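Okay, here's the structure, questions in a sec.
Complex shown without one protein chain; remaining protein chains in place.
The letters A and B name the chains in turn, as written, and every chain counts its residues from 1.
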Amino acid sequence: MFDAKELEKIKAGKKKWSEGTLAKTLSKTPEKKVKTTWSGIPVETLYTPAEIAGLDYESKLGYPGEYPYTRGVQPNMFRGRFWTMRQYAGFGSAKETNARYRYLLGQGQTGLSVAFHLPTQAGYDSDHPLSMGEVGKVGAAIDHIGDMRILFDQIPLDKVTTSMTVNAAATVLLAMYLSVAQEQGASWDKVGGTIQNDVLKEIICRGQYIYPPKPTMRLTVDLIEFCQKNVPTWNTISISGYHIRESGSTAAQEIAFTIADGIAYAEACAARGIPVDSFAPRLSFFFNAFTDVLEEVAKFRAARRVWAKIMKDRFKAKDPRSMMLRYHVQTGGVTLTAQQPLNNIVRVALQTLATVLGGNQSLHTNSYDEALCLPTQGAVTVALRTQQIVAEESGACVTVDPLAGSYYVEYLTDKIEAEVEDYIKKIDAMGGTLTAIEQGYIQKEIQNSAYLFQKSIDSGERAYVGVNKYIMEEPPVTDLLRVDMKVGEEKAAELKQWRAKRDKAAWQKALDKLREVSKTDANVMPAVIEAVKAGATVGEVCDVWREIFGQYRPKEFIS
Amino acid sequence: MDDFDYVAEILKGSPLAMARVMTWLENEDERARSCMEKIYPHTGNAYVLGITGSPGTGKSTLTDGVTWQLRNKELTVGIVAVDPSSPFTGGALLGDRIRMTRHSADPGVFMRSMATRGYLGGLAQFTRGAVKVLDAGGKDFVIIETVGVGQDEVDVMRVADTTCVVLVPGLGDVIQSMKAGIMEIADIYVINKYDRPGADQLFAEVQFRVDQDASIKDRAWVPPVIATVAVEGKGEDDLLEAITAHRTYLEQSGRLLEKRRNRINEETLQMIHHELFRIIRERLTKDSRIEQMVEEIMNHKLNPYNVVEKVVNEWLPASRLK
Partner (left out) sequence: MAEKKIKIIVAKPGLDGHDRGAKLLSRIFAEAGMEVVYTGLRQTPEMIVEAALQEDADVVGLSSLSGVHNYFFPKVVELLKAKKLSNVLVVGGGIIPLEDIPTLKKAGIAEIFGPGTPTDTIVGFIKANVKSK
C-alpha cells in the first residue's frame, strides 16, 4: 500500500522516535504489565505503515460487496438499511413468550429469535424425567405443533423473519414452523429466517446434542437440502462461533473453529451432491462480540476474508453470494458481571459499537441483568435501545467499514487471519474437523484459553471492573424474572390431553412412515412434517431416531 | 458411623462400605487391614478383566460397552479405573466416569476412579485390594482399566485373569507398546476406532506378530485380534465372546488355577516387601537417621552397600537370614 522509499523513511522515523521521545517517557513512567488485546495478542505502543507494509489494498481489502468482502458484504452497508435487530427471547409457556414477541415488535424490533427451553433442544418432551426442573426455564416450552401455533399467534410469518436456536432437533422444530406458516396461509417462498442447525458446536461446547456425529450430520444436511428446494430464502444453518467464544476461546479461535465447522458442513453438502452455489448462499454464521472494540472489528473483517477465500479456492464457488460471510452477532454473555450489573449496559454498548463497525447483518444485545437471571422486560428494552442509539446517533453507520486503513486495525486483521489459517491447516492435517473434535483437539484448545484467561483475572494481571478492581459492597438485586415451577406441571397435564386428543391411527402411521424413511438414505423432512402435523411431539420424533441412530455418548476432554 | 460393620456390609454389597474401604486402601489407612483380612475368605469368585491402552484409544468407552454387554447377561460389574496423578501438584483429573453415564443409576454396576498417586510400586497392590473389595461385594466381573505406560501399569495388569490391550490406528503405538512389554501380557488384542483410516493395516500388523509369536512359543492360547468401533457399540459382542473363550480356555486347561497360584505367590511376596519397606522407611525417617546416613555417604565415610547391610542386620539378625 506504500512505496518502498516512503516505508524506509517511516521505519527510520519510528526507530528514532522509539529510541528518543518514547524512551524518555518510559524512563520516567513505566508501562502497565498487560499490553495485549483481550484475547492476548501482543500489542505494540504504536502502529505505522511499517507494520502493515505487505498489505495490498486491492487484493486484501477491495471494495464492499466485492471479493474478498473484507470491507463488508453489502456495497453501502448501513446507509441503506440497518442490521436486523433481533433479540433472543423465550421463557415459560408459548403464550408468555408470544406476549414478549409482540411487545418487542411493538418497540421497533425487526425480527424474532426463539429461545426454546432445554428439553426441546435436547429432544425431550416436557414430561420426560430429564426435563424435571427445566420446563420453560431458559426458553419457551414447545412440545408440539399446538405450542408452535400459540407461539406465533397474530404474528404473520411471511412478514417477520424468525431465527430459531435449535440444533440436534432442528428438523422437528422447522417442520412445525413451516406447518404453522402454511396454516397461516404464508407460502414457503415468502417465509424467511434462520435455524441454527449447527450440531458440531453442540458437541464441541454447548452440550445440546442428541445423536452421534454421523447421523446428526445427516439430519443437518437433510434440512439444508429440503430448504434449498422448498424454502428458498431460509438460512438453513447458522454456524456458530458464539458459544465457542463463550466457552473461553480467543477471538481468533472463535473464527478458526467456526470456519472449520463451516468447512465440514460444506463438505457434507457437497458429498450429498448439492452444487456448492446452491447451498453456500444459505449458509449463515453467528459470532460473539466482546468489549475490546478494535480486536472485535479486526476479527469480523478477518473472518469475511478467510471464508471468501475458502469458498472460492477450496470449494470452487462461482456465485459471489456463496463467498459472502453473512452473520448474526450476540454480545458476549460471559463478559457480563453479576457485580455492579448496571456496568453491563456500558459493556453491551461498546460491544454493539464493535459489532456495527465490524459490519454485521443482525444483532442481539444482552440485557444487563443476565449474569443474575433471565432478562426482565425493562432490561431487554435498554438492550434494544442500545442498538437503536448506536444505529441512529453514534455516526458509526454513516460510512462503510470506517476503521479500514487504521494501521492497528489492519495489523490485527492480518494477524487474526494468519492465526485462523494456521488452525485450519492444523485441523486439515489431522484429517478434518470431525477428527479434530473426536480427538478433543478443538475442545482442549478452547479450555486452555479459558484457563489462561481465568489465571490472568485471578492474579489481577488483567483488570475486570467490579470483579477484581473497583469492587464495592452492594445489596442483592431483587425483582428478578422467575419461571414458576408450575409451568412444568401445567405443561405435563397439557401434554397428556394433547396425546389423548389426537387421531391415534394417523399419528401411528406418520411415525411408522418416519421410521421407514429414516432407515433409508431418503430425506426425512417430508416425513417429519407429516408426523408433526399428525400431532407427534418433539420427544416422540426424536425417540424414533434415538432408536435407529443411537445416542451420542459425550466425550469430555479436560485439559 | 462407628457402629457400622464394614465387613458385613461389604459382603452384602453395600456401595457405601465398599467405597470407604477403598479409600482406606488408597490412604494406607490401618483400618483397611482388618477388613481385608476378614473379607479375604469371600474373594476369588469374581472374574477379573484388564483393559489397557494408550490415552485416546477409547478404553473407557470399551469398558462401558463391555459392561453393557455383561449387564445384558444379568452379570454384575465392578470397575476400577486408574488415571495418573500429576507429579507436580499431586492432584488428578479422573475422567472415566463420563463414559459410564448410562450405568450410573444401575445398582448392578459399581465404578471407582482412582489416581495413581505416588505409590512406590504399590499401585498394583492397591488395585488388588480394590478388586478384592468388589469381589467380596459380590460382583461377577471386575474390570480394571489403566493407561498402559510404565512397569507399574504392567504390574497392575497381572491382577487380571484376561487382559485386553487396546490399540487404535494412527497413534503408531504398536512399537511403543512392544517396548513397554505390554504386548506380552495381552490375551486379547482390540483394534478400536476401526472406522479410521489405517485400521486394516494395523489389524494385519498385529495379526502378523501374533502368528509369529505363536509359531515360536507354541502357545496354547493364541490371542485373537478383535475390531471394534466402541463409540458406535460395534464389535463389543465379539469382544465379549473372545473374553468368554479365553475364560473357558483358562478354566478347562487348568491355567486359571495356575495363574491365580502365581498371582498369590507374587502378591504375598510383594506384600511382605511392601510392609517391610514401609516399616523400615518409617523408622529411618522418624529420627532423621536416613539423612545422617546420606550425609555420611556423601562424605564417603560410608557407602550404600555397607549401609544396607547395617540396616538389614539391625532388624533382621544375620543368623536368621540363613
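The criterion applied here is as follows: a contact is a pair of C-beta atoms (placed from the backbone, for glycine too) under 8 Å apart; a residue touches a chain by one contact, two chains touch by 3 or more.
Predicted model, so just to flag it, every value in this text is computed and none were measured.
Annotation: of B:20, B:59, B:128 or B:193, B:20 touches the absent chain (contact as defined above). Within the whole complex, the absent chain has one touching residue among B:115, B:206 or B:226, and that is B:115. Only one of the listed residues, A:430, A:450, A:492 or A:506, touches the absent chain: A:450. Listed here are the chain B residues that touch the chain not shown: 1, 15-16, 18-20, 22-23, 26-30, 85-86, 89-95, 97-98, 101, 104-105, 110-113, 115, 117, 119. In the full complex, chain A touches the hidden chain at residues 118-119, 121-122, 124, 129-134, 137-138, 202, 205-208, 246-248, 334, 337-339, 371-374, 447, 450-451, 454, 457-458, 464, 466-468, 476-478, 480, 482-483, 485, 554, 556, 558-559.
Rule of thumb we're sticking to: only the chains that are shown with their structure count from here on.
Look at where the CA atoms of chain A average out and do the same for chain B: the two points lie 46 Å apart.
Those residues of chain B that touch chain A in the shared complex are 56, 61, 64, 93, 95, 98-99, 101-102, 197, 231-233.
Chain A contributes residues 212, 431, 439, 550, 553-558 to its touches with chain B in the complex.
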